[in-house]
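Missing here is one protein chain; the remaining ones are kept as they sit in the complex.
Note that the chains take the letters A and B in the order they are written out, and that residue 1 is the start of every chain.
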Amino acid sequence: MSDQTHMPAGHDLAPGDEEQHSVGERVLGYVVGLGLALILTATSFFIAGTDLVWQPSIPVALIVLAIAQMGVHLVFFLHITTGPDNTNNVLALAFGLLVVFLVVGGTVWIMSHLNQNMPPMDDFIRMHS
Amino acid sequence: MSMTATAGRAHADPHHIGLVIEHPGPAPKRTVTAYGFWVFLLSDIVMFSCFFAAYAVLVNQTADGPKGSEIFEQRNVAIETVCLLLSSFTCGMASIAADVRNRFWFYLGMAVTCVLGLIFLAIEFREFADLVSRGYGPSRSAFLSAFFSLVGCHGLHVSAGVLWLLTMMAQVFAKGFRADVLRRMMCFALFWHALDIIWVGVFSVVYLLGGGA
Partner (left out) sequence: MQAVPTLEALMLGKLDWSAIPFDQPIPLIAGGVVLVAILAVLIWVVVKGHLPYLWHEWITSVDHKRIGVMYILLASVMLLRGGSDAIMMRIQQAIAYQSQGYLPPEHYNQIFSAHGTIMIFFVAMPFVIGLMNLVVPLQLGVRDVAFPTLNSVGFWLTATGALLVNLSLVIGEFARTGWLAFPPLSELSYSPGVGVDYYAWSLQISGVGTLVAGINLVTTVLKLRTKGMNYLRMPMFCWTTLASNLLIVAAFPILTATLAMLLLDRYLGFHFFTNEAGGNVMMFMNLIWAWGHPEVYILVLPAFGIFSEVVSTFSGKALFGYRSMVLATMAICVISFMVWLHHFFTMGAGPDVNAIFGIASMIIAVPTGVKIYNWLFTMYGGRIRFATPMLWAVGFMVTFIIGGLTGVLVAVPPADFMLHNSMFLVAHFHNVIIGGVLFGAFAGFEYWFPKAFGFRLDERWGKLAFWFTFTGFWITFVPLYAAGMLGMTRRLQHYNVAEWRPWMIVAAIGMAVLSIGVICQIMQLVVSIRNREALRDRTGDPWDGRSLEWATSSPPPVFNFAFHPDVRGEDAYWDMKIAAQQQSLEHDVPEYQDIEMPRNSPTGFVCAFFATIMGFALIWHIWWMVILGGIGAFATFVVFAWRDHDEYVIPAAEVAAIDRVNLEERRSLVSMAGAI
């Protein structure tokens, strides 16, 4: 194993590593990322507190904005791309996201059914009092 | 091993599916280290997902205690978010500085990152202390338990990150930009950026979605 900062052709890129760019280009990448992230964040905070949009759309909008911002972070800060030198990194990410989706989605789904069929003690008492 | 080089090319493509790209051999250390850390981060995100799931399940179990909308202060959260976003940017600057071995910009970037992280922690600590003093501690209701653990778990990660950050600065000071120090710096940057991603989930799901309801 050698201690090179940048690897010879044929290997996957390390997660977080960018392809060869000048310092200026790299800084620019972070600036763009920061700008986009700030805009998306501001939009999220604005939408959550406003009466200007149709209220039921707010949760959906917030989730969409959150996912978009996570994407911005992944691309501009963590430098995850769709290039062939990033395949392994993206596959690991995809597996992680699949598990996150299964755990969160599964838990919410299962627990909502459980709560319906066998309400927690507090709800039960409230329903019968 | 003299026998190794003798196997025939016929075995290269036993199923005759066409071109076989030969694997080039073990990857360089930088890729290996960063990939291992990447896998760790994904596992950490799975851990967070459990706290998110628990929060989603327990969010309405307030046990006649306060609801999210009654205790969240959007202004504080906005300041916290801006702190973290800026710190992600300065952390990126520090890692560029490390790559071009510029000590001044490295220290500056890391120091600003550290200060922003500490401001974030201070605001979060004040929020927690304030809630506890009002009697809305984590043992008040299941909702507050889930809230405190999810947000607190992120806070703990940030604290660990600050400790790591200071250790990194000390190490660069003592050892310079050695290959192993640069690898650690790279992992640190991944860690710090990943915390930001988690925070995006936290402020969207906990503060904005939970605050509106």
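We adopt the following convention: a contact is a pair of C-beta atoms (placed from the backbone, for glycine too) under 8 Å apart; a residue touches a chain by one contact, two chains touch by 3 or more.
Source: prediction; values computed, not measured.
When you scan B:L42, B:V77 or B:L121 for touch with the missing chain, the hit is B:L42. Annotation for chain B: contacts to the undisplayed chain at residues 1-9, 11-12, 14-15, 20-27, 31-33, 35-36, 39-40, 42-44, 46-48, 50-51, 53-54, 57-58, 61-63, 65, 138-143, 145-146, 148-149, 163, 167, 171, 174-175, 180, 184. Considering the complete assembly, chain A touches the hidden chain via residues 1, 12, 88, 95-96, 98-99, 102-103, 106-107, 109-111, 113-118, 120-122.
The criterion applied here is as follows: only the chains that are shown with their structure count from here on.
Averaging C-alpha coordinates per chain places the centre of chain A 12 Å away from that of chain B. By the touch criterion stated above, chain B contacts chain A in their complex at residues 24, 26-35, 37-39, 42-43, 45-46, 49-50, 52-54, 56-57, 61, 63, 74, 77-78, 81-82, 85-86, 88-89, 92-93, 96, 99-100, 179, 182, 186, 189-190, 193-194, 196-197, 200-201, 203-205, 208-209, 211-212. By the touch criterion stated above, chain A contacts chain B in their complex at residues 1-8, 10-17, 23, 26-27, 30-31, 33-34, 37-38, 41, 44-45, 48-49, 58-59, 62-63, 65-66, 69-70, 73-74, 77-78, 88-89, 92-93, 95-96, 99-100, 103-104, 107-108, 111, 120, 122.
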